[in-house]
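Only one protein chain is missing; all other protein chains are in place.
Per-chain numbering from 1; labels A, B and C assigned in written order.
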Amino acid sequence: MSQSVSAQASGHGHEHGHDQGELKVLGFWIFLVTDCLLFSTFFGAFAVLRDHTDGGFTAHDFDVTGFILETFILLISSFTSGLAVLAMHKGEKNSLIRWLIVTVLLGALFVGLEINEFANMVEEGATISRSAFLTSFFSLVGLHGAHVSFGIMWMIGLIIQLAQRGITPVTKNKISIISLYWHFLDAVWIFIFTVVYLMGVM
Amino acid sequence: MNTSHFFVTGDPMIYGADVSIVLVTIGILVSLTMLKKWGWLWREWITTVDHKKIGIMYLLAALLMLFRGGVDAILMRIQLAVPNSQFLASDHYNEIFTTHGTIMILFMAMPFMFALFNIVVPLQIGARDVAYPLLNAISFWVFFIGAMLFNISFVIGGSASSGWLSYPPLSETTFSPGPGQNFWIWGIQISGIGSLASGINFAVTILKMRTPSMRLRDMPLFTWSVLAASIAILGAFPILTGTLGMLTIDRMLDGHFFTMTKGGNPMMYVNLIWMWGHPEVYIVVLPAFGVFSEVVATFSKKRTFGYGSMVYSMIAIAVVSYYTWVHHFFTMGAGVDVNITFAICTMIIGIPTGVKVFNWLFTMYRGRIEISQPMLWFLAFVPTFVIGGATGVMLAAAPADYQYHNSYFLIAHFHQVLIGGVVFAYLAGMYYWFPKIFGFELNYTLGKWGFWLWQIGFYVCFMPQYALGFMGMTRRIYIYNQTEGWDMGWAPLNLISSVGAFLMGVAFAFQVWQILYSIKYGKRDFTGDPWDGRTLEWSIPSPAPLYNFAIIPEVKGRDAWWYKKQEMQQEEGYEQETPKYEPIHMPKNSGMPFIMSCFFFVAGFGFTFEWHWMGFLGLIGVAITLYARSFQYNTDYFIPVDEIERTENALRNRSTLIQKTSMEETLGR
Amino acid sequence: MTNHEHTEHTGSMKAYIIGFILSIILTIIPLLLVLNHMMAKTSLTVSILIAAVLQFAIQLFFFMHIREGDGPRYNAMALILGLVFAVTIVFGAIWIMDFNYVVQ
């Protein structure tokens, strides 16, 4: 029938004067905007329900050091993922992989701390079904945590692909996209940090 | 979960359905095997990433769901035809209106809309496919699997019965235990992912994939309407995902977002679901406007009047529709300031909508109106939609709505806009683009029967419902006149209304007949341009070849094809320069979308029955397919030049050939 | 390789470091404000929200390179519309749920 081409040459679509890579970044960007709306929905619910504690755990009871630590770890990981992209543009594959691994580890640390925080709360009886406030808290923060975990799995996949194929237009594009994702998660966390934690313990 | 309730029992109608489902399934499986069509089905359809084929699959699914939703409607109308009817029990009736509403909007109107998106948009903008063909296939399969998951609830486990938007606390476990409500949640949740992905896909397609010479302001209005609808999808569907997620958390994890106890707030759900639900109804109506813009211009043989206003009004509708949601719960006491604000925002939508109506009228003004099949539906649309819109504005007057809310006046309003606006438009679109997709026209005479029966049926069914609203009849009641000695005089009008419903049923049957008949006898379209069209899709053969355009078309403004034709006519002996083809880059077929949605089905089914192991297994399957795909690099190919030449020549020869034979046929007849 | 080098999101080391430092600072300020109870409740809320928004902007400009790319800035438009919707969702919910119970 027709010959197959390796996608390596997928700087295709010159006939349209744009390329797949750019297209994918735009699509992903739009996806992030919609993801932002998903988070807004949970933020909205949280804002409405934050006083509905049913006499149980309140926002004053949050573990302050825990969330400060989480915040800085995520901030740093956002920075390291940026460094990874810089390395990629310089064509330094090893350095790129190294920074990605650092990012993954920081992300994992973040998730670990979060799980720990949740576990401690549950131990105190502050479970998701204790009150509307806690339901909205666990859902919002958990949704973010799930995003981070997903990002970690994804990044590991990309590290493997980089190791296999090196820096190609395709892998390059994939890295740009995940770094976008990672920064986005950091941006969302800023609002969780502010609205959930800071305004909670205030 | 008690598995003894796995199969819905105790109702002859459901046993009938069980038997016929099993028979039909066996029939399909056997005939596929006998005809050795499995490979064909897999290669040509299940794994396809071709937007045209995906469009066709959407279309089939939509028609199927129109039937299913329609049968629901007929059942309801039989029950309501006479007072004190014992045809359906309360719970059964409740399931039926819930599935009717859900199916009609989410599994009929939405796929019908995506069918048109897929079939038309790339062709109208001179593109060879959508921006992300694989994602497009995923969208379809995820939608389809969601719809199927929802539909099997009829025979397995039982359906949801708390209304098409399932307000808590009624939809919480306390009041709706069991799988029915879960089916509703997971069916919509899974198919919702597909809708969101389509929104992204078409927004990017329209922004980025146009033939380079087509500026935004040259774009056909249907394409504009798709862009507007996509924007609204992007704004609204994440909220649906989130809201359903919260309801899931309440039900599965014993959460308290919307429960009565422990601080939950049911009104929060109402607030959120309408933040999606209201834009949703405009999402389905915007492309309807787009269809009519094309149809009116084509069959008036005239440029669209006020193109600029048409575009602005659509964008305005898409954005303002985000600011009206409270009109669905004016009576929940959010306060006078809130109500007045949202009442006025709601009315404001009438302004751009009106502008569109006027512009259509003046597109016809000083034109030459050809009453073809699509145009027939437009002519029916105008009065129906305008009156339905006007009753919408009446509903928007908040204190008046205190008297209409949840009454049959409301039922009449939304059927008038949904059927008169959405269904009529999509049917018009189907008639209009049918030759383009399938290469033949649908029979006019049968179509006219269908048309008139729809019209008569519609008015007979829904006009009395306005009156019933004024008589105080509320929605979602399975029985009237029975209790407490109230005879409110609802019986005669309900009977009339039911007659109308049957007429619509007959109308639909005519349309099915029409399609089947035309497959055999329909007028073949060998020109590629049966309506003397104006936009690019008519410049290529019908059905379009795999790659749509052998040469990416050059566009010199609006109505590109119309002016190109004039140019060709004017220049005596206009000879198209021999095209110089280049290899065309295409995506490869992939089984991944189908496989992934099968895993989604497993997940949805597991969570529905609260078999969490199965649910998570399904989700892991989804993740693994995604992961595997991410490692696939060999995803595209080029169609070589000689193959393009062969195809193009064959198409050209076929058209001359058929032209000849069909001439003979016509003479012979 | 391909002709799209110019559209790539490059950004320099300097930009990343500046962005990083700024975001650290903008995290520490609200933290100090809150932990030391430095202001009245409303002004405190407003200040920390402002810090959050600023930090968000930093992520956008220094890390996510919202300004780069050629052609129409569809990404920026999408973002702006998205933010308008996001604000609507949150503040709409708060406003509507903040009842006064009197329809009639």
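FYI, a contact is a pair of C-beta atoms (placed from the backbone, for glycine too) under 8 Å apart; a residue touches a chain by one contact, two chains touch by 3 or more.
Following the convention adopted for this analysis, contacts and distances are computed from a predicted model.
Hidden chain, UniProt protein name from the list "Branched-chain amino acid transport system ATP-binding protein", "Hydrogenase maturation factor", "ABC-type transporter, permease subunit" or "Quinol oxidase subunit 2": "Quinol oxidase subunit 2". Within the complete assembly, B:I456 is the residue of B:V71, B:M148 or B:I456 that touches the hidden chain. Checked against the full complex, the candidates B:T47, B:S213, B:S309 or B:T647 give a single residue touching the omitted chain, namely B:S309. Considering B:F257, B:F329 or B:F414, the position touching the chain not shown turns out to be B:F329 (whole complex). With the whole complex as reference, residues 90-91, 94, 161-163, 167-170, 175-176, 260-267, 300-307, 309, 329, 331-333, 336, 339-340, 343-344, 347-348, 350-351, 354-355, 357-358, 361-372, 379, 382-383, 386-387, 390-391, 393-394, 396-403, 405-407, 444-445, 448, 452, 455-456, 459-460, 463-464, 467, 469-472, 474-480, 482-484, 486, 488-489, 492-493, 496, 530, 532 of chain B touch the missing chain. Taking the whole complex into account, chain A touches the unshown chain at residues 51-53.
We adopt the following convention: only the chains that are shown with their structure count from here on.
Among the pairs B-C and A-C, the greater number of C-beta contacts is found at A-C.
If each chain is reduced to the centroid of its CA atoms, chain A and chain B end up 34 Å from each other. One simple way to say how far apart two chains are is to compare their mean CA positions; for chain B and chain C this gives 36 Å. Chain C has residues 74, 78, 81-82, 85, 89, 92-93, 97 in contact with two or more other chains.
Taken residue by residue, chain A touches two or more other chains at 26, 30, 33-34, 37, 40-41, 44-45, 48, whereas all remaining positions touch fewer. Remark: chain A residues 11, 14, 19, 21-22, 26, 29-30, 33-34, 36-37, 39-41, 43-45, 47-48, 64, 68, 71-72, 75, 78-79, 82-83, 85-86, 89, 169, 176, 179-180, 183-184, 186-187, 190-191, 193-195, 198-199, 201-202 touch chain C in the complex.
By the touch criterion stated above, chain C contacts chain B in their complex at residues 72, 74, 78, 81-82, 85, 88-89, 92-93, 95-97, 99-104.
Note for the complex: chain B touches chain A at residues 127, 131-132, 135, 196, 199-201, 203-204, 207-209, 211-212, 234-235, 237-239, 241-243, 245-246, 249-250, 253-257, 259, 262-265, 268, 272, 552, 582, 585, 588, 623, 627, 630-631, 633-640, 643.
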